[in-house]
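In this view, the complex is presented without one of its protein chains, the others remaining in place.
Every chain is named by a letter (A and B) in the order it is written, and numbering of its residues begins at 1.
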Amino acid sequence: MSDLGGHALALSGLTKRYGDFTAVDRVSLDVARGEFLTLLGPSGSGKTTILMAVAGFVAPSEGAILLDGRDITPLPPERRDFGMVFQGYALFPHMTVAENVAFPLRVRGLSRADRDAKVRAALDLVQLGFFADRLPKQLSGGQQQRVALARALVFEPNLLLLDEPLSALDKKLRAELQEELKALHRRVGRTFINVTHDQEEALSLSDRIAILNHGKLVQAGAPTDLYERPRTRFVADFLGKSNFLEGTVRAVVAGGFGLEAGGTQIVVALPPGIDAPSVGARSVVSLRPEKVALLLDGDVADNTVEGRIAGFAYLGAGFALRVDVPGLGEVRATLPAWKAPIAPAEGLTVRLGWAAEAAVPVEEDGR
Amino acid sequence: MDGAYRPGPFGRGLAWVTALYLVLPILIVVPVALTDQRFLSLPQDGISFRHFQTVLGSAEWLGSIWQSFTIALAATVLSVVAGTLCAIGCWRISRRATDLVRVLMLLPLIIPSIVYAIGLYRYFGPLGLLDRFLGVVIAHGVTGIPYVVITVSTALAAFDPRLEQAARGMGASLSQTLRWVILPRIAPGIFSGAIFAFIHSWDELVMVLFIASRDVFTLPRRIWDGINENLDPAMAAVAVLLILFTLLLLLADRALRRRTEGG
Partner (left out) sequence: MSAAGRASAGWWWLILPAFLLLVVFYIAPIVQVLAISVTEPEPGLGNYERLFTSGAVQRVILTTLRICVITTALALLLGYAIAYAITLATPQAQGWWILAVLVPLWISVLVRAFAWVTLLRRQGLVNNTLMEAGLITEPLPLVWNEFGIVVGMVHYMVPFAVLPMLASMKEIDPRLLAAARGLGASRGAVFRRVFLPLSLPGVIAAGVLVFIFSLGFYITPAILGGGKTLMVAEWIGLQILDLIRWGLGTMMATMLVVAILVTPAIFSRIVDLRRIFGTGA
C-alpha cells in the first residue's frame, strides 16, 4: 500500500455560479499523486464548493476535473470511487460500525467473506476493531471520526476527500487526531484532499496548501513557502499574524530595495524569483511579529525603529507587544518570554529591529 | 449541495399521480355546480349559476346553514374556553398526573364517532337533550376540545415559563397573569384551535345522525339526505360553497400565523 498508490487530480478553470453569485472563480490546481493537499480559506471562500465539485455533488458551471488526465466532470458521485469524510461524519445511524464500514463494499457487490476481511483490516487501521458491533451513537466524537475514515478508505478509493474532518472535536482531541491523520496518510500512501478554515491544522497536516478567498485561488504551495513568502496581503494575514508596512520605493539594488514608510527608511531583501519593484512605486511589505526583535543598547540590525509600548500581553511562551512607532503606526512584536531582554511595561520607550530578509513584499488583493 | 439526491422517475411520477388524485376529484365539483343541465353533469352549452340560486333561495338550505353556523359558533366557544384553560393548566403543572388528562384528550380523536354517537343517543334521552340545540352544542364542543388543547399546547411550548414566574413575582394574581401575560402570547394558537374546532363542528355528521332528527337539521345532515335521495347539481353548488368557506377559514388561519411569525 505504500508505493505511491494515489492518483493525480487536476482542476482546470473550475467555476461555479449560483445565479449572480460566483462561488468558485476559475480555479486551476494540480494535486500530485500521494499528496496531502489542504484547501484553506475563510467561510464563503468556495473551498467546500470545490470539494463538493470534486466529489461530484456540485456540477461545475465551467471548467473540468481531471483524474490522471481523464475528464471525470460528468460522472455522478457514485461512479468516481472517491472516499469522503463528511463534516459531522454522516455515519448511518441504523447500521453498526462494521456495517457502516462494509457499506461501500456491499454496494459494490463484494462477497461476504471479502467484505469481512476488508472491514476488519480497515477497522484495525484506525484501531477500532473492538467496536465493530456498536452503533455510531454509542461512540465518542473521535471514535466516530475514525469510523468515517475507515469507511472512506475501505474500498481503496482513488482519492480521499475530507470536509472539515476535525471541526466537531475539542481542541485537545483535534491535535491528537491531526497526528493520527498524518500518520494514516503516510501509511496508506493515497492522495488526500482536506478542507478546513483552521490555519494551524492546514500548516501541520499538509504537504501543500491552496489558499482561497472570494472563490479565487490566491496562492498554493508548501506550508513553509506560504508562511515565509506570502504572495499577497490576504495570505500573510490569514496564515499567521503579520505587520504591514506601506511606503514608496526609493532605491533598488541587486537582491533588495529601500522603502520609505512614514519617514522611516526600511531595507528589504528580495526573495529569489520575485521581481524588484520600480523606484517611486507604492509597495507593501509583510513583517511577521516573531521576526521583530527588541534591541538593547549596542545591538545592531538591518532595520531599527524606536517607539513606545502601547500595550502587551503575556502568553506564557512569550510576550506580545504593541509598539507605537511615530510615522509607521503600530508594530507588533512577539518575544520568547524566557529570553526577553527587558520586562515590558506600558509607556516604555524601546528600540525594535529586524533583518532585511524578515520583511517580504506582498501584493494588495484585488477587490 | 445541489443535485445531491433527488427522487427517481418512479417516485416522482407516483408523487404527482397521488397529488392529482388528492386534488382533482375535489375540483371536479366546481364545473358540475356550474352546469346548465338539470342533472349532475359537466356544462354543455354554457355555464349557469342557477343551481347556486336554487340553494341560496331555499329556506331549507338557508335554515340548515344558519343552524350549523350557530351550533358551530357555540360549540367553538365551549371548546376554546375549556381547551385553552386545560392546555395552560397542563403546561404549568407538567406532572405525571397531567399525563392522564392528555390521554383523555386523545380519546375523542381516535375513538370512532359512531361509538360516541350511539352512546349519546342513549345518554341524552333521559336528559332531554335529543334533537336540541344544546345537545348538539355539547357533543360538538366536547369533542372539539382536543383540537384546541393541541394547538394551544404547541403555542405554549414556545413560551418561556420564566415570563409567567416574573409576572407572579411582581405581584400579579393568577387571573391577571393569565389575562396580561399568557393569553396575549398564545392568541394565535387559540385562534388556530378555534378554527379547527369550528370546522370540526361545521362538518360533523355522525353524531347529528343519532342525536338530532327534525328540529335540529344541520347542513351536513341536509347534504347527507341529498346524496342519498336526489343527486342534483344543487348538491354540487353546496359542495362548492363549503369548499370556499373552508379555504377561507384556512387562509385566515395562515395569514394570522404569518403575521405573528413575521412580527
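As a working rule, a residue touches a chain if its C-beta (ideal position, glycine included) is under 8 Å from a C-beta of that chain, and two chains touch if they have at least 3 such contacts.
This is a predicted model, so every value here is computed, not measured.
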Among the options B:118, B:172, B:187 or B:256, the absent chain makes contact with B:118
Of A:10, A:90 or A:135, the residue that touches the missing chain is A:90
Touch with the missing chain holds, among A:13, A:42, A:76 or A:311, for A:76
Across the whole complex, the chain not displayed is touched by subunit A residues 55-57, 76-84, 86-88, 90, 92-94, 103-104, 106-108, 151-152, 155, 161
Residue list for subunit B contacting the dropped chain reads 1, 4-8, 11-12, 14-19, 21-23, 25-26, 28-29, 32, 40-42, 78, 81-83, 85-86, 88-90, 92-93, 98, 101, 104-123, 138-139, 141-143, 145, 147, 149-151, 154, 168, 174, 192, 196, 199, 202-203, 205-206, 209-210, 220, 223-224, 227-228, 231, 235-236, 239, 242-243, 246-247, 250
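Simple rule for what comes next: only the chains that are shown with their structure count from here on.
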Cα centroid separation, subunit A vs subunit B, in Å, comes to 60
